[in-house]
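All protein chains but one are shown in place.
And now, chain A:
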Amino acid sequence: MSNAVLALQDVSRHYRGKGGLLRKGDTLRAVDGVDVTLAPGETLGIVGESGSGKSTLGRLAAGIEPPSAGNVTFKGKPYAPIGSSAWRRQRRDVQVVFQNPSQALDPRLSIADQIRGAMEAHRLDTGKSGAGSLDALLARVGLEGLGRRYPHQLSGGQLQRAVIARALSLSPDVIVCDEAVSALDVSVQAQILNLLQDLQAEFSVAYLFISHDLGVVRHVSHRIAVMQHGRIVEAGPAGDVFASPRNSYTKALIAALPAASPSARRARDAKRRLDFAKV
């Protein structure tokens, strides 16, 4: 795909086990020969069980970790060597949103200052964030008037909104969301997922959306890739993967869906309560 904003070709990431759990000399293939492309403005969902290599894939895609083999290209060009000043400048175009928003923010700085700090690092005019003024950006993510608050004064959902605003302030082409809603309550999860979807068209940003929760991934993704043991075992349009999974591992994931994840279970229970109330 030539118009891809981000492309991973036969990318691997191996870790050397050092004694302990893994015997010395063993290599762990966290990501093992993966091909992935991300088109501008689309959402690619990555699912898989714990340890299947999703986060590692996310870090490779974001360019914050080098691949052991294969190529990662962003807009057709490989990332500059990690740590170089060219690499630092490239950080603006690919943003990351991780699981725990309270740990992703400096506890000492107000929300507005955190966003300003990110923009100043790239010499951007802090008066003009992605959505116009900083106040407008905060309002857009649902944090109107909360810019002067400190992280400890916000809820988990509000913090994740702040993290998203900070990412958007740099007008990135891609945001890697690694378990971005997994730490949040189900009702808040839905709000954040809807916000991410609303922002996508507005800011024309593509998401690499990583989650162990198939229900969440299905909700936001255009395409889905299923990972197991560092490889992609099935990929395709979200509807197809769900309607007619070809891979047995994918089938098992889907079969386990309602009860497997606590969030899905809570959602199901909530739905039952609603249905009950309607009767």
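Points worth noting:
What we mean here is this: a contact is a pair of C-beta atoms (placed from the backbone, for glycine too) under 8 Å apart; a residue touches a chain by one contact, two chains touch by 3 or more; residues count from 1.
To be clear about the criterion, contacts and distances are computed from a predicted model.
Of "Tryptophan synthase beta chain", "Lactate utilization protein", "Ferredoxin" or "ABC transporter permease", only "ABC transporter permease" is the UniProt protein name of the chain excluded from the display. Residue-wise, the contact with the chain that is not shown comes from A:Ala104, picked out of A:Ala104, A:Leu138, A:Ile164 or A:Ile254. Which of A:Ala62, A:Cys177 or A:Ile224 touches the hidden chain is settled by the complete complex: it is A:Ala62. For the chain missing from the display, the contacting residue among A:Gly53, A:Pro67 or A:Gly157 is A:Gly157, taking the whole complex into account. Interface with the hidden chain, as seen from chain A, comprises residues 62, 64, 87-92, 95-96, 98, 100, 103-108, 110, 117-118, 121-122, 149-150, 152-158, 166, 170, 185, 187-188, 191.
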